[in-house]
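Here it is: the structure, laid out below.
Note that this complex is displayed minus one protein chain, with the remaining chains in position.
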Amino acid sequence: MIHVTEDSIDLDAVLRAVEGDGEGAVVLFVGRVRNHSREREVTQLDYEAYRGMAESALAELAETALRDHGAQRVAVVHRVGRLKVGEAAVAVAVSSAHRPEAFETCRWLIDTLKEVVPIWKKERYSDGEEWVAEHP
Amino acid sequence: MIHVTEDSIDLDAVLRAVEGDGEGAVVLFVGRVRNHSREREVTQLDYEAYRGMAESALAELAETALRDHGAQRVAVVHRVGRLKVGEAAVAVAVSSAHRPEAFETCRWLIDTLKEVVPIWKKERYSDGEEWVAEHP
Amino acid sequence: MSNTETDSPEVGRPDAQQCMHVLLFAGLAERLGCARLTLNPPWPVTVAELQERLVSEWPELAPVTFRTAVNQRYALDSEPVQPEDEIALIPPVSGG
Partner (left out) sequence: MSNTETDSPEVGRPDAQQCMHVLLFAGLAERLGCARLTLNPPWPVTVAELQERLVSEWPELAPVTFRTAVNQRYALDSEPVQPEDEIALIPPVSGG
């Protein structure tokens, strides 16, 4: 399950996507919209993606996770569009036979996603808005 | 939410228990019953707990996580009784403002739980059964 | 110690005998065939002394690794045990 979607993220479906009888460990990361950022109050967030490239970049990360990082199953869903405080923007789930691989792969996936996948967020505050440039 | 329970674990409830508008990162670990262990086929698993001590040990770990590890909210649910392959035996959820703390605290909680919390599992195979002694 | 001899004549008497229960779990309970041992140590007693006494009365415990919990916390060997304490033998845990 590798998606860029306008819909709200179904975390249960993300968890189910990595279920398998041989996998004893599941690690899920959820990135949610916070109510503040760099000392300003965030009211909502707009996510924009270069969708085709974002999905193929995510698929490539997932393949690497399976091939090189000891993960058994991987699911990544990133939401785009306008999100409210508290909503999930991204979910990354990884299953593996044992827990170190699941933790390390999940961490690697979200770290790498944030560096390379062409998705951008604009924070909206009570008094303005700003594109966030986290990884120049 | 710190529980030792006979009921099946509601992962959605565990995730909701660590939700907060200031927490941008959630990491959930789920330990599930695998269909094999040390090269034998597992048919089911029995978990036994010294319940009072297990719950107070978990509460103490959660407190340490909040005080020393930068977590904002913590939930831990461990199931006891008879479990089938694929069922969740334990769920640990941690939220924090940023993701490193959520990953590290979740990992620390499950690692420490497996070392100190008085819960035991007996694996049942097609041809026998055995108490698992993972942390002597 | 605000107890007086008239409240409870046994408290404070070094030779007072009082039965205590020790909880067993998992493989340890199976090995000994019961979930609770009863023993009658001379008070006062430390965790280490209690362990020695348990092993001498139940030799099946000798080859077994276990930690001792007093009132639901892992205890040090030097810790004193009171008659009213909840004692448990904790074999290697395998939760998660």
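Which chain is which? They are A, B and C, in the order written, and residues in each are numbered from 1.
Rule of thumb we're sticking to: contacts are C-beta pairs under 8 Å (C-beta built on N, C-alpha and C of every residue); 3 or more make two chains touch, one makes a residue touch a chain.
Keep in mind the model is a prediction, meaning the values are calculated, not measured.
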Worksheet entry | Which displayed chains the hidden chain touches across the whole complex | A
Worksheet, complete the sentence: Given A:17, A:42, A:71 or A:89, the correct residue touching the omitted chain is A:89
Worksheet entry | Residue ranges of chain A at the interface with the undisplayed chain | 31, 47-50, 52-54, 56-57, 78, 89-90, 110, 113-122, 131-136
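Simple rule for what comes next: only the chains that are shown with their structure count from here on.
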Discussion item. Once the contact rule is applied, which chains count as partners of both chain A and chain C?
Written reply: B
Worksheet entry | Rounded Å distance between chain A and chain C, as computed from the means of their C-alpha atoms | 51
Worksheet item: What is the distance in Å between the mean C-alpha positions of chain B and chain C?
Response: 29
Worksheet item: Which chain B residues sit where two or more other chains touch them?
Response: 31, 110
